[in-house]
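For reference, the structure is listed below as structure tokens.
Here the complex is missing one protein chain, while the rest keep their positions.
Let's turn to chain A:
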Amino acid sequence: MKTAVIADDSAIIRRIARSILETFGFACREARDGQEALDICRQSMPTLLLLDWEMPEMDGIGVAMALRADPEPGPKILFCSTHNDLLHIQQALEAGSDEYVMKPFDSAILEDKLRSIGLVN
């Protein structure tokens, strides 16, 4: 079973992302801030982490760097942010992100991004 953690401080985004990810067969858990995201990932590593940038407690970059510093192979990290410029995208990639979704997104974009990291056919 493919599993996903959706880390975003917006309940609306979490709901939209969950409904799309569920159609692609992911069992989803949700986190409202960066620390919570890190905790529930470490509890049980998901296949995919959908990661917002700006969040309380710890931002997405902090979460990605922490997971990439763990010895355990981490999840595929898909950043999902309103920081839509080249420098931010590069920074996310350097922090260990596998893909990047610029908000606003729709299910076609999310599907293409999941395909690009090998999580849908």
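Everything below uses one rule, namely that contacts are C-beta pairs under 8 Å (C-beta built on N, C-alpha and C of every residue); 3 or more make two chains touch, one makes a residue touch a chain; residues count from 1.
FYI, contacts and distances are computed from a predicted model.
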| item | value |
| --- | --- |
| Hidden chain of the complex, named as in its UniProt record, picked from "protein-glutamate O-methyltransferase", "Dehydrogenase", "Urea ABC transporter permease subunit UrtC" or "Urease accessory protein UreG" | "protein-glutamate O-methyltransferase" |
| For chain A, the residues touching the chain missing from this view | 84-86, 89-90, 93, 99-102, 105, 108-109, 112-113, 116 |
